[in-house]
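What you see is the complex with one protein chain gone and the rest in place.
What follows is chain A.
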């Protein structure tokens, strides 16, 4: 994972900001922190309150993955992420939970 590509997954610690040269980017804007800010916004913004969305940054692309309960919530997740990271293009791969019929019971 290199600084040049700006790749980052918020849940992976491998992309250490220590590898980022000072002259290239301030540490505060490292993809590591941007992804963390987006994930925090999704959890704390009252429009979303979504705690289970995975945020990945690859170059200038911001990927969102996870599940929500409705179409409107899916769009709001992308909107909040886009506002939090305005320089990145949002790729919204969040899906709406599919709810099937109850199906077979389990005997315990």
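We adopt the following convention: a residue touches a chain if its C-beta (ideal position, glycine included) is under 8 Å from a C-beta of that chain, and two chains touch if they have at least 3 such contacts; residues count from 1.
We adopt the following convention: contacts and distances are computed from a predicted model.
Of the names listed as "Metallophosphoesterase", "Nucleoside ABC transporter membrane protein", "ATP-binding cassette domain-containing protein" or "Na+/H+ antiporter subunit C", the one that matches the UniProt record for the absent chain is "Metallophosphoesterase". Interface note: of A:37, A:73 or A:91, the residue touching the hidden chain in the full complex is A:73.
Not every partner is drawn; the one left out touches chain A at residues 11, 46, 49, 52, 66-67, 69-70, 72-73, 97-108.
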